[in-house]
Every structure is written in C-alpha cells, then in structure tokens.
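Once you've had a glance at the structure underneath, I'll fire off some questions.
With one protein chain removed, the remaining protein chains of the complex are shown where they sit.
Our next item is chain A:
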C-alpha cells in the first residue's frame, strides 16, 4: 500500500546499483523520478564504468521493502535504465570518501594525528592551524571518525555518495545485452 514519504526512522539502509546508458540527460531523468514520486534517497553517485557505453549509478536509501520495490519498478520504466541490482551488504564492498578540514594547532595536532593513525586514514594538507584529512571507508567508519574529530572543530567538510561493488569475479554489466549502445 502507498506509504510515502517512504523513509521511516527504523528503515534499513539499501544500496542499489543502477546501470544506465551513458547519455546526456540520464541523471536528470533519474533525479526527476525520485523527486516527483517523493522517494527519499540518502546518496547518489554517478560514474563511468568498465564499458564506455554504460554509466553506473549507486543509490542508497533508508526505506521499507514495499516502497523500495516501487523505486526499482519505476526506475525500470526509464528506457535508459539497463539493469538494477539491490546489493546484498554481506557480499558487497561499500565505500565513501570524505575530505575534512580540522582545526589543529601545536597543542592539539598530536591528538588529531593519533586519531588519523588509528583509523588508518591520511593527512593531505598541513597548516599551523589546521589539517586536511582524506578518509575512505564504509559510511559507518566515516561517521565514527567524524564524530571523534568533531571535538577539535571541523572547519570544512565534503563527502561523496557511496559507491559499491559486489565481491567475486563477476560484473553486473555481463548481463547487459551486447555493447551496441555505442552505435549512437
């Protein structure tokens, strides 16, 4: 039964990998669909793939099963969408990247660096008053890192959407028919 907005506090995180034709306007169609159907999504990232004719959209959303099914069905109606897979978190590598500028002077710098070391992330810029830290990982890991850094004062922060791949030797695009999309 219709249950929008689909997100509820108890909803589980789902990750969808959507293979789409690499063409202008595809992202607008997908984003527009989410907007007009009132689908609440968490993150969305788009990138080229191993095949030049295919782009991969990774969507994460905290939704119940039934609205998730609607999202998948509605996405499938877009002609530029080739394949949609809901990734099983147990069998998936899931990563985000964050760049964070933390206030760190001579007094606090060593404390911050200790956190950096513990989390095995990298410092990419150092200034007498600040550090820029680059971290990749699952969104849980980044959340706990940011929570710790928060005490020192986060000056600026930018974070990507999640990208994800299934484990093992198979590619999602294997199941997409031919590579003739290049024809246009």
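Definition applied: a residue touches a chain if its C-beta (ideal position, glycine included) is under 8 Å from a C-beta of that chain, and two chains touch if they have at least 3 such contacts; residues count from 1.
Just so we're on the same page, contacts and distances are computed from a predicted model.
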item: UniProt protein name of the chain not shown, from "Autoinducer 2 import system permease protein LsrD", "Zinc-dependent alcohol dehydrogenase", "Acetolactate synthase" or "SRPBCC family protein"; value: "Acetolactate synthase"
item: Listed residues A:78, A:123 or A:148, member touching the removed chain; value: A:78
item: Touch list for chain A against the chain that is not drawn; value: 1-2, 20-21, 24-25, 28-29, 32, 36, 66, 69-70, 73-74, 76-82, 176-178, 180-181, 183-184
